[in-house]
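Shown here: the complex without one of its protein chains, the others still in place.
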Amino acid sequence: MTDITLKIREIATRLLQSDQVDVFVGWEKGPQEYQTRPFFVRRVEDVEKLVFNEYSIHNLTNYLLKYRDSTDRVGLVVKGCDSRGIVRLLQDNQFKRNRLYIVGVCCPGIKDPLKIAKNQSGLACPPNNEEIADKCTRCLVPNPIIYDELLGESQEPHNSGERFSEIKTIENMDPNQRYQFFEDTLTQCIRCYACRQVCVACNCRTCIFDEMKPQWVGRENSTTDNMMYHLVKAMHMAGRCIECGECERVCPVNIPLMLINSKLVKDMDHFFGSYEAGMEYVEGQKPPLSVYNPDDPDDFI
Amino acid sequence: MQVIDKNKIVPLLDRLSKQSEVFVPTVKGSESGFYSWNSLNGAKEIALEALNVYHSPKNVLFPQTERMYSIEQGKQVFSIPDTFQDEKSRIIFGIRACDAKAITCFDDVFLTHGYEDSFYATRRKNTIIIGNACYQPGANCFCSSMGINPVQPDADVVIHDAGTVYAWEAITVTGQQFTEQVQDLLEEKDLGLPQLKPFSTEFDYDGVVEKLQGMFDHEIWHELAEPCMNCGTCTYMCPSCHCFDIQVKIWGDKGYRFRCWDSCMYTEYTAEAGGGNPRPDSQDRFRNRFLHKLEFFTERYDYPLCTGCGRCISVCPNGINIIDIIKRIKEVDKIV
Partner (left out) sequence: MCSCNCEQPLVPSIVEVIDIVDETPDVRSFYVKCSEGGVPYSVQPGQCSMLSLPAGEGMFSCTWQEGNEYQHYAIKKVGLLTEELHSIEIGQKLGIRGPYGNGFPVEACKGKDMLFIAGGIGLAPLRSFIKYCFKHRDDYGKIDILYGSRSYADLCFKDELFNLWPQEKNTQVYVTIDNAEPEWDGHVGFVPSYLEELNPNPNGKIAVTCGPPIMIKFVLQSLEKMGYIDDQVITTLEMRMKCGIGKCGRCNVGSQYICVDGPVFTRTQLRQLPQEW
C-alpha cells in the first residue's frame, strides 16, 4: 500500500501543479493510525499528507455532492465499490464527467476504523472483528470500473459464501416472524440519519425526511416512524444502491441496513434484470425504475 | 469507610427496582447503555467495571421522544385535555463523571436562566444519581482536561471500585437518606482507594474560549469541517447535546405534541418557514456545533458543554476528533 500511497501523491502533485484539478480528495492519517480519514488537498505542500492504507474505507464519492454546485474540478481516489458511486452520480446528473479525475485503486480489502475505534474506546460492547471490514466480505467489485488512472494489481472479489444467502434466510421466514425480525431491528434506530448522509445515492437536494410541507415521515422515535423511515429510504434505493455498504458501517446502533438494500438489489435483478446498479457508465442510461417501459413487470403489485 | 460487597450489587438493584426504575450500565446484544433493570430479563450483564457504556444515560432524564401534552381538535376547537408529567421515581446507578457532568449541564440548561422546563424538572426531582468513580481513563477520555474530576462525579452517592467491594460515599442530603435505606447491605471497612491512572490525552483548556471568541471567521473551520458529512451521530451519542424539536402526532381529532432530540447538523434545524437559513452550509453547522460546545455554552453557563467522554471520537464515521480540533484551535496563532 506504500506504493499506492506514493503513486497517489505523485498523481495529486501532477494534477495540482498542472492545474488540472482544484481539489484532490483522498485520505490522511488521523491522530491514531486507524483514524485514517477523508482529506482534501488544494495546495501541493499538503500532498505529502495523503495516504492509502488498510483503513481507507470511506466512499469518497459522496463528497462530490459538496462540490456539485461549484465549478471546482475534482480529483479523487476510488476503490472498486466506490467507483460504482461515480456511475450513480453521473447517471443522476449530479456531476459532469469532465470535472472529474478519477484515480482507481484495485482494493485489497479494507479494515473498518469504526470497529477498531470501538474496541479501543473501552466502552462496554462485545469485541468487534478487527480484520477485513464486513462490507468487504460481500465485495463483488474490488477493481474500479470507471477511472482515469488505475493503481495496484487487479484483485479477486473478497466475498465469501453464496451471495444473498442471508436474504434467502429472511425470505424463508413466515410473515410474522419476518415482521418481528424487522420490528426488533428497526426499533434500535436512533434516527441520526448517518446512513442517509453517507449514501451517495441519497443525493436529493431536499430529502423527503427533511421536507416539512408536508411532513411525510414523523420524527418520533417509535416503531412506526422508524419503520416508515427505513422503508421509504429502502424504496428510494431500489435500483440505485451501489452496495458500498457505508450505511451499515456507519450506523451507530448496528442495524444491518445492507440486508434491506440487498433484498432490493436481488429483486431488481429478478424483476427488471439482469441488472446491477452502477456497474458501467453509458451516457444517457438510466436505472430501470427511472424510466417507464411498457414491458415492465407488474404482477407483484 | 462504608463499603458494599460486589456480591450484594445484584440484590441491591433487585431491591431498589421494587420502588424505582433503576437504570444500570449493561450490555445488551451488540449495544451497551443504561437500561432499566426490570426490563433486562434473563442475562443481566452489568458493565459497572467497564470504562463506560456506549449509550449515555441522557435518555433517562431527557428521552429521545417525550410526549408533552394531548390535544383535541374539531371545528374551531383546540383543547389540551392532559399534560404528561412523568413523576416516576428513578435511580441512575453507576454513572461516570463525564456523563454525570452532562446532567449538570442539563440542569443548567433546563432549570435556570429564567425558565424551568417542567417536564425535565419533574423527572429530575424524582431521580437519584449514584456515581461510579473512574480510576482508569480510556483511550479517548479527556474529562480531566475539561475540568472534571473523574473520581468525584456530580452525584448523590459515589461508589469507588476497590477490588471485591465498592467504597460507598454519600455526597448530598438525598444521598445520605438513600444510604440509610440500604444500610443493611453496607458494612464498615478500612481500605485504601485506588490511584487514578494517567490520561493518555491531557491538554490545557485555559484560553480556548478567549481564542475562539476571535475565530468565528477563521479559515480553519473550512479545513476542519471538510470531512464532516453532517450526519447527526455525534450529537445523538453525545451525553450533553440537548437540542430538541417540538412536533405533533395527530389522528383525526386526537393527538399529542411531543419533543424529540434534534441535531444542529441538519439543514432543516435552522431552515425558516420563509425559505431563509442562517446556517445554509455544512461548514456553518459544523462550526456552530463546536462553538456551542467550546465557546457559547461557557459564555452562558461558565463552563464548556463537552465533558470529555470521547464517544463522538469513537463513533464519527469520518474520524473527526474533538481533541484534535481543540489542539488545532490552540495552535492557531502558530499557523497564521
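Letters A and B mark the chains as written, and numbering starts fresh at 1 in each.
Everything that follows uses one rule, which is that a contact is a pair of C-beta atoms (placed from the backbone, for glycine too) under 8 Å apart; a residue touches a chain by one contact, two chains touch by 3 or more.
Please read these numbers as outputs of a predicted model, since none were measured by experiment.
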Candidates B:Gln73, B:Ser89, B:Gln177 or B:Ser200 - the one touching the absent chain: B:Gln73
Residues in chain A touching the chain absent from view: 212-214
Hidden partner chain, residues of chain B it touches: 68-69, 71, 73, 76-80, 83, 109-110, 113-119, 216-217, 242-248, 250, 255, 257, 259, 262, 264, 269-276, 278-279, 284, 288, 291-292, 295-297, 299-300
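As a working rule, only the chains that are shown with their structure count from here on.
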Inter-centroid spacing, chain B versus chain A (mean Cα positions, whole Å): 31
Footprint of chain A on chain B - complex, ascending: 25, 27, 30-32, 47, 50-54, 64-65, 138-141, 223, 226-227, 229-233, 235-237, 245, 247, 249, 258, 260-263, 266-268, 271, 282, 310-311, 313-315, 317-321, 323-324
Of all residues in chain A, those that touch chain B in their complex: 30-31, 35-40, 58, 62-63, 66, 113-114, 117-118, 120-126, 188, 190-194, 196-198, 210, 212, 215, 218-222, 246, 249-250, 252-254
